[in-house]
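Written below as structure tokens is the structure these notes are about.
Just one protein chain is left out here, and the rest sit where they should.
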Amino acid sequence: MIELKGVTRRFGETVAVDGIDLTIETGEVCVLVGSSGCGKSTTLRMINRLLPRSSGDILVDGEDVNDIDPQALRLNMGYVIQSTGLFPHWTVARNIGLVPDLLKWPARRREQRVNELLTLLGLDPQTDAARFPHQLSGGQAQRVGVARALAGDPNILLMDEPFGALDAITRELLQQEMLRIQKQLNKTTVFVTHDIDEALRLATRIAVMDQGRIIQHDTPEAILRQPASTFVENLLGSGDRGLKLLALRTVGEVMERHPEPRRPASDTTGLNEADSLRVALSAMVWENATQLPVLSKAGCEVGIVKREQLLQVRP
Amino acid sequence: MPVSTAMPNRVIPVLALAALGLVWVLDLGVVLPNRIVAGTGYGLYGATGWAGAFVVTALLLAAGLLATRPVPKRFPVLAVLLTAALMFLPLLLEALATRRLPADSAYARIGIGAGFWSLAFFLALMLTETMHQLKASRHLQLTAALLIILGWWVCARREGLGSLSLLREYNNQADQFTQALSVHLLLSLGAVLISAVLAFILALAMVRRKSWRRPLLGLVSFMQTIPSLALFGLLIAPLAALSEALPVLQALGIRGIGWAPALLALIAYSLLPMVRNTFIALMEVPEAVVDAARGMGMSERQIFFQVKLSLALPVIIEGVRITTIQAIGLTAVAALIGAGGFGTFIFQGLGQAAMDLVLLGALPTVFLALAADAVLSALNVRRAPGD
Partner (left out) sequence: MMRVWLTPVIWFALLGVLAAFLPAMGSLFSWVQPGTDDLVYSRDSFYLLLQSHAWLVLVSATIGTLVAVSAGIFVTRPWGRDFLPLVSQIASIGQTVPPVAVLALAVPALGFGEKPTLLALALYGLLPILRNTLAGMDGINPGVLEAARGMGMSPAGVLFKVEFPLAGRVILAGIRTSVTINIATAAIGSTIGARTLGDPVIAGLVNGNTAYVLQGAILIGLLALATDSLFEAVERLWARRSLAV
């Protein structure tokens, strides 16, 4: 658990972070979202003490971070940044093995861990391990960045706009990977982004920041339904709020389940349980259908979703 | 973190303390009975008495202290204080002259001591730091430099400093000095001019023909590696032989020693920075810009003169700046092969162990290099896009 109590950071005359209170529960993904200069990165960097705070308290599992040696503190916090920060003179394997190396793990264990993480992040331990960062694509480099952050098996993961420099398709792919990995590992994560869609997608809870203060701190759904101010409303954008709400739920949550899986009708398009309602709606509009079957991985029809069910998400 | 004006400055106090230590430990000036014989050194107190010692000490302490205080406008005040201090620094030597110079000796003179140079150097550093804190424009920096030069010039013309050995040396050699200046400028600037034309042709050839790039760049950087003294020396024999063989050359004054080998060597050295910068500048004009120009219907000729050349000019001028500074220094070495210039004073002075003659050659050389740097940098700033 990470607790921020009245944390303030001043740069000379300007106040970057203004007395914020924030509690991040163990295992949750807290996304700090806001426009540039709102203090979100500053907040993140105060947690691992890359920046000293001007006043207030930051506690990790009840202990003040200022009482912990900064190096020891950071070894237990994975850190991912937008520019990846991979060491250009080290191979991918050595980059990932950095924290295990600092923790003085034996070589065998380190090697094992590197291979494990390469596989987890969808990289090839055979070919990718010996490559240098400049030989990787942007998406691959950021995968290595995430692997490096996870290498020491830290309890906490700090991510500062990790996918901000990637193209839309790669970004979405990595967001999916992150959801999958988070389901597996359950790291307490603080994630900074300026992209509200990314926040809605990844967060357990979102903290909306503006001018160094937290405007609203709640679940994505609550923020969508009841924005606390016009600032939050503008951030969400009024044009597709309904669609954003739909994107939060999956087909599995609202479908009508058949008692027994069936063989699907041969030529219809089917949905997956993991698809969002937004995808489902889009498919229905495209197919001009009032309902669509939900297919299991094996291809059996396990239920159906009706259009009116989608439209009732907002009571 | 932005440096707030309220932050204590640590650099100026450190410099002030260093200057204070050096000015009290080292000799401020020397009283020499004549041109060659070693003289007696005088420290700050010995040279200027309690009044001078107090002024210098108080000034340094005040500047150091002021920099650490969050006083508003402290840096403008410091800039004025330090500029004024530098302007009137020669008065310390005048004080030494009035207090310690034996009145009855016509040959006695005042030499400048290490303490004086240290004080000048550290005051200049403090002023540099102040200018940086003020984010001073080049204009302001230049004004301060000119004020200081003016101050020294005025001081040098006063009666009291007539006994300064450097000035005596100058007065003895005034004609030679003027001649050395013109030879020095003629040789170094001539070499820069000729190599600029050559380098432009070479760079154009390299842009056109890929296969020329490696051998040409290799050749000019090879020449840059050979030490100046060696290159001057190596040119003597072939030029002497040529001059023997061709009376035309002899009539033109081209011989193994003198200005001819000097000019040749200077051109050889100037080629590398010129060719490299001109080539890089022409190559690095963004393809998109040239493309756009072509798309708008400009002819290749128009593109070259109006687009490529004007975009490349700042980098080319930077090459000219490096080359000019280098040529001014190398011309001083060329005095060894009889080319003339300020190097003549340096090597004559070294030969006769007359330190002030050495200074008379070395200081103008340094000054020329710094002036060339200032002028060519200013030229580039003015040319920079956006102005």
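When the chains are written out, they are named A and B in that same order, and each has its own residue count from 1.
Basically, a contact is a pair of C-beta atoms (placed from the backbone, for glycine too) under 8 Å apart; a residue touches a chain by one contact, two chains touch by 3 or more.
Here the structure is a predicted model, which means the values were calculated and not measured.
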item	value
Neighbouring displayed chains - absent chain, whole complex	A, B
Residue in contact with the excluded chain [from B:R69, B:H132, B:R158 or B:R214]	B:H132
Selected residue (touches chain absent from view) among A:V15, A:L75 or A:L173	A:L75
Absent-chain interface as seen on chain A, which is shown	48, 50, 70-77, 79, 81-89, 91, 98-99, 102, 130, 132, 145, 148-149, 158
Contact set of chain B toward the excluded chain (per top definition)	9-11, 14, 114, 117, 125, 128-129, 132, 222, 224-234, 236-237, 240-241, 256-257, 325-326, 328-330, 332-333, 336-338, 343, 346-347, 349-351, 353, 355, 358-359, 361-363, 365-366, 369-370, 373
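Operating definition for what follows: only the chains that are shown with their structure count from here on.
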item	value
Interchain centroid distance [CA atoms averaged], chain A/chain B, Å	58
